[in-house]
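The complex appears here without one of its protein chains, the remainder shown in place.
For reference, chains read A, B, C, D and E in written order, and residue numbers begin at 1 within each chain.
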Amino acid sequence: MHVRIINPNTTASMTAAMRLVAQQKAAVGTIVSASQPESGAVSIESHFDEAISAVGVAEEVLKGEREGDIDAYVVACFGDPGLLAARELTRAPVIGIAEAAFHLATLVSTRFSVVTTLSRTGIIAEHLLEQYGFRQHCRRIRAAEIPVLDIEHHPQTAFTRIVEECCRARDEDSIGAIVLGCGGMANMTQEISNEVGLPVIEGVTAALKLAESLASLGLHTSKHGDLAYPRPKAFTGKFSGLSDLDLPIKP
Amino acid sequence: MHVRIINPNTTASMTAAMRLVAQQKAAVGTIVSASQPESGAVSIESHFDEAISAVGVAEEVLKGEREGDIDAYVVACFGDPGLLAARELTRAPVIGIAEAAFHLATLVSTRFSVVTTLSRTGIIAEHLLEQYGFRQHCRRIRAAEIPVLDIEHHPQTAFTRIVEECCRARDEDSIGAIVLGCGGMANMTQEISNEVGLPVIEGVTAALKLAESLASLGLHTSKHGDLAYPRPKAFTGKFSGLSDLDLPIKP
Amino acid sequence: MHVRIINPNTTASMTAAMRLVAQQKAAVGTIVSASQPESGAVSIESHFDEAISAVGVAEEVLKGEREGDIDAYVVACFGDPGLLAARELTRAPVIGIAEAAFHLATLVSTRFSVVTTLSRTGIIAEHLLEQYGFRQHCRRIRAAEIPVLDIEHHPQTAFTRIVEECCRARDEDSIGAIVLGCGGMANMTQEISNEVGLPVIEGVTAALKLAESLASLGLHTSKHGDLAYPRPKAFTGKFSGLSDLDLPIKP
Amino acid sequence: MHVRIINPNTTASMTAAMRLVAQQKAAVGTIVSASQPESGAVSIESHFDEAISAVGVAEEVLKGEREGDIDAYVVACFGDPGLLAARELTRAPVIGIAEAAFHLATLVSTRFSVVTTLSRTGIIAEHLLEQYGFRQHCRRIRAAEIPVLDIEHHPQTAFTRIVEECCRARDEDSIGAIVLGCGGMANMTQEISNEVGLPVIEGVTAALKLAESLASLGLHTSKHGDLAYPRPKAFTGKFSGLSDLDLPIKP
Amino acid sequence: MHVRIINPNTTASMTAAMRLVAQQKAAVGTIVSASQPESGAVSIESHFDEAISAVGVAEEVLKGEREGDIDAYVVACFGDPGLLAARELTRAPVIGIAEAAFHLATLVSTRFSVVTTLSRTGIIAEHLLEQYGFRQHCRRIRAAEIPVLDIEHHPQTAFTRIVEECCRARDEDSIGAIVLGCGGMANMTQEISNEVGLPVIEGVTAALKLAESLASLGLHTSKHGDLAYPRPKAFTGKFSGLSDLDLPIKP
Partner (left out) sequence: MHVRIINPNTTASMTAAMRLVAQQKAAVGTIVSASQPESGAVSIESHFDEAISAVGVAEEVLKGEREGDIDAYVVACFGDPGLLAARELTRAPVIGIAEAAFHLATLVSTRFSVVTTLSRTGIIAEHLLEQYGFRQHCRRIRAAEIPVLDIEHHPQTAFTRIVEECCRARDEDSIGAIVLGCGGMANMTQEISNEVGLPVIEGVTAALKLAESLASLGLHTSKHGDLAYPRPKAFTGKFSGLSDLDLPIKP
């Protein structure tokens, strides 16, 4: 099985780190590859960054489809940018890391909190919780107030702040588990959990597992109804390469 | 007052038609200009088309901000693509035509139905209704099953189908008003309403009026919290022009 | 265009103050008139006060209809008393100031808080938020704990307390905007906003703008379904003047 | 125990009929008296009728409080007009017949439907279901399309239409019980249930029982918080009799 | 009328205490009997305890049905264990004490808080509030952090802690009433209310009253649809006595 992790931002070191974490947790026989958009933002910390990144996600799925041997995709940014667009472009399962973390969190606890990077991104998580159905399961969205790239550049400071906020969540929020709200935190998960003493769910590996799950069950993204392949049409300017996509005939 | 209508698709005739409808309904002293992305899709009928179009919306807002005299923006596609991203990029109000139509519909009726183009786009409206809070106010999302560009190319057929579906909504849905689910229907609104005998709300003019309303009250997009200007950062590839945007200092 | 502001309470100075604020913000060509019930309460601070006031609102709409040249009505008390009853009595748009403020607040921020007068009226706002669909958009309803008429009688004290509570909302509630929960605060809006540094939305002018918006689009209150004119019938006692109202034939 | 049924409309025969049904079902030792407003509408079939009737409900509660020996009140119109206002005016429990019927229906079935008079009043029931929390428990609101007073004037026709609609509800709605949506149907309840073969819940007797329940447990309407006695104040015109009500000191 | 209180736990002193409280509040002519499972847990403080107890509840209902003269049942543990199962086994009304307390609380206040025993059981109340529709009516679930049996063994300490938590609820939660979250608190209700000064609702007597209400109205548990008698079938092992239950023919 071949799972492709798409890092929606363009920071290669993050792509590599997430791939590594995922490969370590992959099932026997699962190959984890990773890619990142040629065009995009170095980090994603706003609706604007997300909008730009969604294009890269779609393009990476199209690239993956041309490669032809990918069984499932993971969209590895906590806002799940371009998730439904990506699903339209392929029969393979496509899993976002926010949704994956939320799903698994509800399976090991009745209520959880999210610890994310900057408070300004909290609304993105809030909208996703509403759309996915988990609003009642999430007690609170907390921010460690660290920019995404600081997780790489100042890992020790970042770790300390994240653990502090996780401990506050544990002590104040009446929860059983914590969801980490950034793909960049993936390789700290175990250490954070050790410090906090709760199940800590991180989306990259969560999504990998859901992707493997669907693929191994032969479950593909539905091509009946609203996730059918997009109708081919003309695109212009820097998106003209997307014109009349050679997608399978519907459905 | 200067209101800029951004058509998220690249079909210039639609841009012109929407600008005309809006100018006709504009307040005394309001100038309505319109633009469309250089890069984008000729029509928007899927999550994928939406994701691509959101970039164009953001770029058009940035362009508008450089022009410097725009008081409010309208995002003129019924999926409100890139709406929150656009709001981050400016202090000016930014209004989506779906949200505008929903808002006004709840002010003239207790319950409404939506009549859109293709049923596959219904889920986009459904997600917006949930996010905006109007899920209970919308009885049903109906589709006339006509592609967006057919509204221009086969206006009579389109009109007939839309009216048929509106009549079904009126007779079966226990509603008081109908929301038209596509900017391309803007110039048919009055005629449809005449046929159907209900208030029919169309988003382009609805958004224009909300934009004028906010601007005339001096209400700007909040720069406190999650709609603050995006943090400047590096973008790559075809988006490198977005790097280190010269946005006002926060907030 | 002629917009009639109906002050549901009987305090003439408040009626005049709200009319003045509205006229200042009105579009070119909009005449703002104002009225208040002959019979009613001097201020509205409870469900009981609201119930009494709703009658006055309905009667003022009937009076307005007899005048014959009113294009839209504003119900200028934050509980929107008698709003749906008023809508039944006219084809003209009727806008409540609570709903108007909520609607506009969601267009300039993702989440807002309300700052109202007395905490006992908070439940009224809460019920309205639920009915209108904005429960998730409002983080918190706060009270400055000042009776309505104190806003007029002790404006400086009132202003200070309101600003204090707005600042707490700004600092503690993760919001982008504040809604003022009383028509009596209308003429302090700009000053409050200056102090607090956030968009502050006040309902009287918000409702004026929505009223102008609907009227200029030719959108009337739906007479199809549940907002149709009431069935004429006999009323008794002090309401006998309402018997067999000479309303247009349905619809 | 003394339970006062307040018929919010002014049709004395309906008042008498509801009192009779209630007295037949009253507990040993419960006296059921009934009153109706001096001023009001002969029937309640719209938001407008409701707004007018709410005043009468409040006045009848005040009258009852002056009598001094009433242990609980029932507001006997299916829209529960003036319910929260009435609760402010007394420490005695006040029960609406819509809420009572909804409450009891959820205790004998998991899902129910409502059969009411005119479809235009459905929205009133819908709003109440939302406010009370029973939206999910009600599958559908159906109308027999008979004006309220026709239940008295053409009882056989009314009965036939109501039973027809109840049978449709039973066969199509996946329900276990039916709520009758008008106080005027109270004396048909048993016969309807016999025809339909389901538990049929009628609000007048349901409210009587809840009123008896609260009173016998010594549970009074909370005077802490938003249902505290209204602040005394001046009323004008035909409501001047309500000025400076001699209500108990808070709380 | 004969109401049977089923204590889902096996602590006979609690059964007796709850029966006594109920008998004191019963209507003239109501006999209150009480039973407890032969097999079960001495107290119920977890999902596991609840699951075990649900069997005892069902068995006690079957026993009651064989006795043949029971008009209504009360399930007297705050998690309402086995409530829907119990309803399937009888035409008599079956009322849970949690649901009963929630229902009555909404009739005397607009918002309430729950004060329960251990915080770990809070999630049970939370799930019930969601299922019953009262999520918005409950501001907060608080725990006095006392094990159920300590209410009997250390009544004074328990009382003090419960009152403390109730006072916090009164002062911090913007509520009008308090629901006691354990049947074991039933005989302290009046004293707690005296201390706290708010309506305090306790489920055993609340459920008794609702049971009397339904029974006196001739309203039985619906046997149409999902609460119909269970299909007879084979049970094995320690449940073999449940095989091919001699239940009435459906429905």
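Please note the rule applied: a contact is a pair of C-beta atoms (placed from the backbone, for glycine too) under 8 Å apart; a residue touches a chain by one contact, two chains touch by 3 or more.
From a predicted model like this one, the values you see are computed outputs, not experimental measurements.
> Could you list, sorted by label, every displayed chain in contact with the chain left out?
Per the contact definition above, the missing chain touches A, B, D, E.
> Among D:39, D:90 or D:110, which residue is in contact with the omitted chain in the full complex?
D:110
> Kindly state which of the options A:32, A:95 or A:163 is in contact with the chain not pictured.
Of all options in A:32, A:95 or A:163, contact with the hidden chain holds for A:95.
> What is the set of chain B residues that contact the non-displayed chain in the whole complex?
Within chain B, the residues touching the omitted chain are 119, 122-123, 130, 135.
> Determine and list the chain D residues touching the chain excluded from the picture.
Where chain D meets the chain not shown: residues 110-111, 136, 174.
> Even though one chain is hidden, which residues of chain A still touch it in the full complex?
25, 27-29, 84, 93, 95, 99, 103-104, 106-111, 132-137, 170, 174-177, 190, 197-199, 201, 205-206, 209-210, 212-214, 216-222, 224-227
Operating definition for what follows: only the chains that are shown with their structure count from here on.
> How many steps does it take, at the fewest, to get from chain D to chain E if each step moves to a chain that touches the one before?
1
> From the centre of chain E, which chain's CA centre is farthest?
Result for the farthest chain: B.
> Working from the CA atoms, figure out how many degrees chain B turns to land on chain E, in steps of 5.
With C-alpha atoms aligned, the rotation comes to 180 degrees.
> Tell me, please, which of B-C, A-C or A-E gives a repeat of the D-E interface, judged by over half of the contact pairs matching in residue number.
Selected pair, repeating D-E: B-C.
> When chain C meets its copy chain D, do both sides use mostly the same residue numbers (more than half shared) or mostly different ones?
Mostly same residues: over half of the interface numbers shared.
> Taking each residue of chain E in turn, which ones touch at least two of the other chains?
In chain E, residues 110-111, 135-136, 174 touch at least two other chains, as defined above.
> When you draw the chains as points and link the ones that touch, which shape shows up: line, ring, star, complete, or other?
The chain contacts form none of line, ring, star or complete graph.
> Mind listing each pair of touching chains for me?
Touching chain pairs, listed by label, come out as A-B, A-C, A-E, B-C, B-D, C-D, C-E, D-E.
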